[in-house]
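Here is the structure we will look at.
What follows is an incomplete set of chains from the complex, kept in their original frame.
Going in written order, the chains are labelled A and B, and every chain counts its residues from 1.
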Amino acid sequence: MDNQQIDGNALILACSAIGAGLAMIAGIGPGIGQGYAAGKGAEAVGRQPEAQSTIVSTMLLGAAVAETTGIYGLIVAIILLFANPLITKYQSL
Amino acid sequence: MSGFMDFLFGWMQNVDPKALILAFSAIGAGFAMIGGIGPGIGQGYAAGKAAEAVGKNPGEGSKPATLVMLLGAAVAETSGIFSLVIAIIMLFANPLVNKTGVGLVLACSAIGAGLSMIAGIGPGVGQGYAAGKAAEAVGNRPKLQATILRTMLLGQAVAQTTGIYALIIALLLLFVNIF
């Protein structure tokens, strides 16, 4: 293949790199939220050490829920990087 | 000059200006909607405060707190509505495409209008905060509802101004032949 000029494949793959980077920005959310949960969890176990296991399990359950949109971003980035359906579509046109 | 800038500017000159306006209007509409972050945060805060308030004073505080929360949240919605209106104008009744002028200038006016509406985040967050605090206060002291509500609305009116400024700039960019 002659890559000596920018073609459609290159443009799609180049923008996929940017799209993958943008998708990761979603990770700001779980980072802040789970950190808040960590802080509140630490505070709570200090106050009620006898309830530690209940507190920590609630914190982790809530943190797991908060992780999802970060995972969504990661999945979209991985799709763009490794299984790019846009380039497949382009090849099929 | 190198091919790169030739490509960039040459391409801008070759593309149909009306297509450029409509294309950039799509981006501008997207930018405008970002203003909706504000009411989402603010009204959610109000919801949380109201839930807290009805828990503390379920008897006589519940109704007034909920009412004040809804009223305050309605005020906080305005910047989201402004954003939606600007986006719909650009999508369905685009005034730029009928204007005479250089395509690039009109196209970038659409982006500028959309960017401007992002300011709506501020009033949305702030007015929602006020709604939450007022709901809390009314839940604690239902008898003071009128005073609290008046203070909330006064403060919310002050917080609205930059959203209005942004709306005015967006409308100017869309409807007035500035350039």
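Convention: a contact is a pair of C-beta atoms (placed from the backbone, for glycine too) under 8 Å apart; a residue touches a chain by one contact, two chains touch by 3 or more.
Note that the structure is a prediction, hence the values are computed from the model and not measured.
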{"item": "Copies present in the complete complex, per labelled chain", "value": "A x9, B x1"}
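Assume only the chains that are shown with their structure count from here on.
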{"item": "Chain A and chain B: spacing of chain centres that average the CA atoms, whole Å", "value": "27"}
